[in-house]
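Shown here: the complex without one of its protein chains, the others still in place.
Chain nomenclature is as follows: A and B, assigned in order of appearance, with residue numbering initiated at 1 for each chain independently.
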Amino acid sequence: MSKRKTYRLGDFVAQFGGELIGSPKVRISQVAALESARSTDIAFVSQDRYRSRLDRCRAGAVILGPDARESTRLPRIVCTNPYSYFAKVSALLNPPVAARPGIARNAAVDKSARIAKSAEVGVHAVIAKGAHIGEKAVIGAGCYVGEGTRIGAETRLYANVTIYHGCTIGKRCLLHSGVVVGADGFGIARDEGGWQKIPQIGGVVIGDDVEIGANTTIDRGTLDDTVIEDGVKLDNQIQIAHNVRIGAHTAIAACAGIAGSAQIGRNCALGGASMIRGHVTIADNVTVSPGTLIMKSLERPGTYTGIYPFSSHQDWLRNATHLRQLDKLAKRIRALERILDKAERNPS
Amino acid sequence: MSKRKTYRLGDFVAQFGGELIGSPKVRISQVAALESARSTDIAFVSQDRYRSRLDRCRAGAVILGPDARESTRLPRIVCTNPYSYFAKVSALLNPPVAARPGIARNAAVDKSARIAKSAEVGVHAVIAKGAHIGEKAVIGAGCYVGEGTRIGAETRLYANVTIYHGCTIGKRCLLHSGVVVGADGFGIARDEGGWQKIPQIGGVVIGDDVEIGANTTIDRGTLDDTVIEDGVKLDNQIQIAHNVRIGAHTAIAACAGIAGSAQIGRNCALGGASMIRGHVTIADNVTVSPGTLIMKSLERPGTYTGIYPFSSHQDWLRNATHLRQLDKLAKRIRALERILDKAERNPS
Partner (left out) sequence: MSKRKTYRLGDFVAQFGGELIGSPKVRISQVAALESARSTDIAFVSQDRYRSRLDRCRAGAVILGPDARESTRLPRIVCTNPYSYFAKVSALLNPPVAARPGIARNAAVDKSARIAKSAEVGVHAVIAKGAHIGEKAVIGAGCYVGEGTRIGAETRLYANVTIYHGCTIGKRCLLHSGVVVGADGFGIARDEGGWQKIPQIGGVVIGDDVEIGANTTIDRGTLDDTVIEDGVKLDNQIQIAHNVRIGAHTAIAACAGIAGSAQIGRNCALGGASMIRGHVTIADNVTVSPGTLIMKSLERPGTYTGIYPFSSHQDWLRNATHLRQLDKLAKRIRALERILDKAERNPS
């Protein structure tokens, strides 16, 4: 939208390392896909199967791994992790929009709230009593920041984010639109003929460098806090229930759900639409496949899967019906084995 | 945030019953977990496995069941349902914030809307033509209440809730942020080369004492209404399609989905991420396990489950492949049985 800053290949190598093959003076203004890159763009190849696309690539330069070093004559940066290198180059070329210090005229900021001078509070945002907005933080249009809630420095809430009272968000976090942090956990007790609500008096504590995708919800704790540790990355439409703890640098794909009091380790990767039962504990470095329901604690790192393999509907009908008879099938096998076993021991 | 009211143990027993062992004069100001409770807190034990934690507990008092009566020397209240008792004590100690009567200066209230004198309408809220807000109701910041919609007495909409036109919400309900009530049901008819939208002219009727979690959506009916009966408790990110009816006091965990025209009974419990097919009928007192897809009507109470059991990814690969061959496996068993059966009848 504004004039884009350009860099030279030499700038990248000076800043991020890697081996440069070609002129350090090549000017790059943007990242692009291999197929659509132009002479001022830099592209990347991280997987062998994309290497063939290099032939027709018109990028100004390419980032690639040692194996692909000679796959092109384009100016190139050879490095061990092309994807991460590309991410860094893109982050340099596409820096986040800086906060525009000040409070929009029609925002509603309680007089007891503390807003850093360098922070931006957008149109129609609401900052409640005693809330605190850190340096260079951005509160988007229409956001609600509840009583006593603290937003760390350089954290950005996109438009229409809601944070309830008594929550803490760390530094350099990104919260996308529709996120709700701090709504009541689902705490109800069976009562005569109905349910008694259990007040949710814990809060939510979110560490630094956490990203939270659109329409994701993180409930406040019942008595103690729900905790999201540093560097956690959450995709869209994830549900995190009360008193969950997510360990540092764990990444969770869209539509996953973590039920109450589950404890997820560090550096885990949970696939899209995976579901974690309440009260279970997941070790560090666990990967859960998409669509998998984890019903008990996982004490060891590794990849865990529970996906019903799809097939044509006809095949599914034919096969799935036996699932309700599996125990009988197993017994019939056992019976056959017994007969043959007996026959062998007593040959007629 | 404000000064907390304290109670004596004797007050609890006078109000909620139970047997008090210890001084009725012990002062309690808050509920807490067994591990973190201090001398002014009351904790509870509802399950045997937590009983061992009583040894180190420093609470001012504990709520427990008859079996655990002698498990501690702390002042204690013995009752049949400690969890529900605890819920009541917590509700007493943590009453909902009362409505602050009045309409925020920058709310947008149509002049034909009726707002009870004791109701609170928050900053940037929008109340459309002919809407009605009941006594002591709270409409949070940024909420939208559509044309002709009625919000019952003492109902609270947290910030950024959206209710379309022509809906009715009962008394003492809680709607959390991001909830959308009354959006169009997904009604489309196949047409030449595309889809014809079917106008959704029904409404949504929600009973009394209903709680609706963050980002849950409840669609309006196609012709007749979508109905949520009294005392229903809905967790976050639940989808309720057009013309569904949810029976009184049914509780539904997060990420569940109820497809169009499904009829759910009273006192049911649907697990997280469970899915109910359209047009099915579920009897009263049915429990559906998490992640289970119910594809046909359930006429009897009971617990129903359909979860693919997870395993290590390697084990899953090895085992899951046979699911597409189950019918063949079953036929091979049948063939073996025939051979042996024949052999037995005609021994060689």
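In the analysis below, a contact is a pair of C-beta atoms (placed from the backbone, for glycine too) under 8 Å apart; a residue touches a chain by one contact, two chains touch by 3 or more.
Here the structure is a predicted model, which is why all the values come from computation and not from measurement.
Trainee: Any idea which of A:V13, A:V123 or A:A283 touches the chain not displayed?
Mentor: Residue touching the chain left out of view: A:V123.
Trainee: Tell me which residue among A:E154, A:D209 or A:D224 touches the hidden chain in the full complex.
Mentor: Per the contact definition at the top, the residue touching the missing chain is A:D209.
Trainee: Just checking the interface: what residues of chain B touch the absent partner chain?
Mentor: 106, 108, 124, 126, 130, 142, 144, 146-148, 160, 162, 164-165, 178, 180, 183-184, 186-191, 193-199, 201, 215, 217, 219, 223-224, 237, 239, 241, 255, 257, 259, 273, 275, 277, 288-289, 292-295, 302-309, 311, 315, 318-323, 325, 329, 332-333, 336, 339-340, 348
Trainee: Spell out, residue by residue, where the missing chain touches chain A.
Mentor: Touching the chain left out of view, chain A contributes residues 1, 30-33, 36, 81, 83-84, 86-88, 90-91, 93-94, 104, 106, 122-124, 140-142, 158-160, 174, 176-178, 209, 211, 213-215, 231, 233, 235-237, 249, 251, 253-255, 272-273, 290-291, 307-313, 316-317, 320-321, 323-327, 329-330, 333, 336-337, 340, 347-348.
In the analysis below, only the chains that are shown with their structure count from here on.
Trainee: When the C-alpha atoms of chain A and chain B are each averaged to a single point, how far apart are the two points in Å?
Mentor: Chain A and chain B have C-alpha centres separated by 25 Å.
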